[in-house]
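Every protein chain except one is present and positioned as in the full complex.
As written, the chain order gives the labels A, B and C, with residue 1 at the start of each chain.
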Amino acid sequence: MNYSSSELMTVNAARLLQDGDTVFVGVGLPNLACNLARRTHAPNLLMIYEAGVVGARPSRLPLSIGDPTLVSGSTLVCSMYEVFTLYLQRGNVDVGFLGGAQIDRFGNINATVIGDYQHPKVRLPGSGGSMEIAAWANRCYIITPHQKRRFPEKVDFTTSAGFLTGRSQRLATGVRGKGPQAVVTDLGILQPDENGELILTALHPTATLEQVRINTGWELKVAPDMQITEPPSEEELRILREELDPTGIYL
Amino acid sequence: MNYSSSELMTVNAARLLQDGDTVFVGVGLPNLACNLARRTHAPNLLMIYEAGVVGARPSRLPLSIGDPTLVSGSTLVCSMYEVFTLYLQRGNVDVGFLGGAQIDRFGNINATVIGDYQHPKVRLPGSGGSMEIAAWANRCYIITPHQKRRFPEKVDFTTSAGFLTGRSQRLATGVRGKGPQAVVTDLGILQPDENGELILTALHPTATLEQVRINTGWELKVAPDMQITEPPSEEELRILREELDPTGIYL
Amino acid sequence: MTKLCTLSEAISQFVHDGDLVYAAGFTHLIPFAAGHEIIRQGRKNLILARATPDIIYEQMVAAGCARKIIFSYMGNPGVGSLRILREEVETGRLEWEEYSHFGMISRLQAGASGLPFIPMNQTAATDLESANPNYRRVRDPYTNIEVIVLPPLLPDVAIVHVQRCDAEGNAQIWGIIGEQKEAAFASKHVIVTAEEIVEEEVIRSDPNRTIIPAFIVDAVCHVPYCAHPSYTQGYYDRDNLFYLNWDKISETRQGIQQYLEEWVYGVKDRQEYWQKLGKETHQRLSVKPRWSVPVNYGEY
Partner (left out) sequence: MTKLCTLSEAISQFVHDGDLVYAAGFTHLIPFAAGHEIIRQGRKNLILARATPDIIYEQMVAAGCARKIIFSYMGNPGVGSLRILREEVETGRLEWEEYSHFGMISRLQAGASGLPFIPMNQTAATDLESANPNYRRVRDPYTNIEVIVLPPLLPDVAIVHVQRCDAEGNAQIWGIIGEQKEAAFASKHVIVTAEEIVEEEVIRSDPNRTIIPAFIVDAVCHVPYCAHPSYTQGYYDRDNLFYLNWDKISETRQGIQQYLEEWVYGVKDRQEYWQKLGKETHQRLSVKPRWSVPVNYGEY
C-alpha cells in the first residue's frame, strides 16, 4: 500500500491520542490526526481550537484555525482570553499539538527566528498559542518532517519550552504540563528519555536508522526497545483521503 | 402639596443627575431617582445594574437588584466580573449611588458592622458592590434619612471610602473616583467642602437648621451660600406615584 | 456520554461533609432545590460560599449544614437582613470570611483561570483588607503603585442551575449570568441542574450561548422550578412575596424550623415541592413568552 509521508505522520500522531482526551488543536496535520482518531479508536476525543471553539464538528477541512465551519454545529464558542485562561491555564487541556522550524535535543521549539532575534536571518511567524500550550497542556506532541536543519542540537530561540537543558530544569520551573511526549516525523518517533533528551523509540517500516541519524543534528540515541511502527491501515488511509482531505490540501 | 420624606429625597437625588450620565444603580430609592430623572430632565441617562444589566427598561419596580424585569428589553447583559472590570474599574461609570448605616463627617460609609468587627454589636449586610463603587465611580451620591445615629463623627468601620480624614488623604491613595459629591437626606443636602468635610449646602423648605444640627453627630458647618431646595413639583410626584411606584413599595 | 441522574444521586455523590460548596447565581437561577436536598441528606460542616448568601444559605445554616460562610453581601435583597445568618455571625457560632462583591468574584475568576492571585485597583477603604488576611498587596512593576490582590477560590463543588442543557452537560444560560461560569470552572466538581434537558442539536444551533462545556460537568439533573423562590428568566418569575414573607418566617427559630419541616423535610423532591406550592402560586409566577430574534450561523 502506498502512502505519503504526510499520511504516515498523521496516522502515527492519531494513534497517540486516547479516547476521552481534550485536545488543543491547530490546523493542518494535527487537525487531520484528531479527526482521524475520532473516527477510529477515540470517538470521545474533544477538540478545542485556539480561536475559542469547543466540540467542533467541521463538515469540511478548515484552511484556517478560525474557519466558520468549526463554529457551525460546535457545542461552545468563547473568547480568546477565556480559551487561554479557563481551558488552557486552568489545566483543562490534555493534549497540545505543536510545530516549529526547529526542535532540539530536549524538545524545545523555535517558531520565532533563525539567527539573532534583533537582526534575524529568517523571521518566522512567532509563538501564536504555542508558548502556553507547550507549558500547560498535560502532554504535547510535535509533528514535523525529519530534516537535519529542523533538528539542531540547540534551537536559536526557545519559542516554547521542551525540557530546556534537561527534565529537571523544566520541573524546577513548576509549569504544570509534562512537556513533549513524542515527536512524530516521517522517519519515526522520538520520545524523551528520563533526562528529557529525545531518543528514537520507533522507526517507520519505510525508514532506516541511518536515515534518521543523518537527518538529526545531534548524536541521536536509540531506545533499547525501539519499535517498528505499524504501517497505515487501509481504513486509516481511506478516512484520510476520502473523508478528511479529499482535495489533498495537506496530504 | 403633601409629600413623604422618601419622595423628597428621591426628587432631590434625581435632580443631581445629568443628562447622558452613566449610573451604577441599586434598587430602592436610587432606582426611583434614576427613573425619575430619565422621565424628566435626563432622557439619555444610562442605567447599569451591578447584576450586569445595561440599558434596562424595567416595566415594573424591581424588588431585587437582579429582577428579571431588568433583563427583558435591556440592551446588554454581562457577567458580574465584567460589570466590575469593564464598566466600573475601567472608569466607564459616571455616577454611583450608595447607602449605609453610618455616614461620617468625611463621607465615609459603614455598611458592615456596628461595634467591633470580630465581635459585632450589630452585623450589617456588608459591602456588596459599594467598596468599589465609592472608589471608582466619578461621582457618588448617598441617600439616607437624617438621624444622629446615622451621622456619627467617625464610622465604626469604613466599608466604602469617602474622603477618609480629609480630601488630600483620598487623593493620596490615587483612586480614580472623585468621592461623594452629595448626601441627600430628608432635611437637606450635605456636600464636601474643599477639605472633604460634609457641610450643609441646601435645606429643604420643610426643614430647619436646628433640626439638621441636632440630627448630625458632629458640629455641622453651614455653607455661606446655603440654598433652599425647590419642593417636589406636581409632575415629579405624579411620575413617582403613578408610574414608578404605584403600590408604594418604597415611597 | 450522558450524565443524567437525579438530584438526590448527584448530591449524594458529589457533596460531602466538610466540602466547600458554591451554589451559584446572582439573584437569578439560585439552585434552591439543591440546597434543600443537601439539608435532607443531612450534610454537616460545609463551607458555604456565595456573593449573596440569600435565603438558600440561611436555610442551610439554620438546618445545621454549615460551619462557615464566605460572602460579600449578607442581606435579603430589597427586604432587609437575613436574621439567622446575622445572629449566627453576631454570636460567633458561625465562622465567616468576607469580601466585596468584586473581591468575591475576582477570587472565582482567579480560580477559574488557574491563576495563583488576581489584582484589583485600590479602593481607599482598608478596613476589610485589615480584617481579612486573604487580602494582600503587590506592587505594580510598571507604575510602582500597590494593587490589592486575592488568592483563587477553588470550591470542592459548584452547583449551577441553567435554562437548558444537553444530557452530557453542555449548558446554556440567558438573563443575568452572574458568576455561573467562573464558579463552574473554579470548582473540582460541577453539578448542573436544568429547567430543560434538550437535544444536543439545540445546543449546537447556538454555540455562543453555551457557558459551561460538558467535559467539566459531573452530573446533570433535570429539575424544573429548581430556583424557586429565586427565578429562571423566561420560565417563571421571582417570588418576591416569598422573599418578603421570609422576613417574618425567620423572626424565630421555631418559624424556620416549621418551614423546614413542611417545605424541605416534608417533601420528597422538587416536583412535590412545586405541586405543594399550588396553582395560585404557579399562576402568580407564570410568565408570558418574549422570544429572542434568532441569528444565522450559516451552513459551512
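FYI, a residue touches a chain if its C-beta (ideal position, glycine included) is under 8 Å from a C-beta of that chain, and two chains touch if they have at least 3 such contacts.
From a predicted model like this one, the values you see are computed outputs, not experimental measurements.
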Omitted chain's touching partners, listed by label: A, B, C
Options A:L63, A:I214 or A:I228, residue touching the unrepresented chain: A:L63
Residue among B:D67, B:D186 or B:D245 touching the omitted chain: B:D67
Touching residues (missing chain, whole complex) on subunit A: 27-28, 50-53, 62-68, 70-73, 77-81, 84, 88-89, 108, 112, 117-132, 134-136, 157-161, 164, 170, 173-176
Residues in subunit C touching the chain absent from view: 114-121, 136-143, 145, 147, 149, 151, 163-164, 172, 174-175, 177, 202, 205-206, 208-209, 233-235, 237, 287-300
Contact footprint on subunit B, counting only the chain that is left out: 22, 44, 46, 53-55, 57, 59-60, 67-69, 71-77, 85-86, 89-92, 136, 176
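One rule holds for everything that comes next: only the chains that are shown with their structure count from here on.
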Graph class of chain-chain contacts, one of line, ring, star, complete, other: line
Centre distance in Å when subunit A and subunit B are each reduced to the mean of their C-alpha atoms: 57
Sequence positions of subunit B contacting 2 or more other chains: none
Residues of subunit C touching at least two other chains: 181
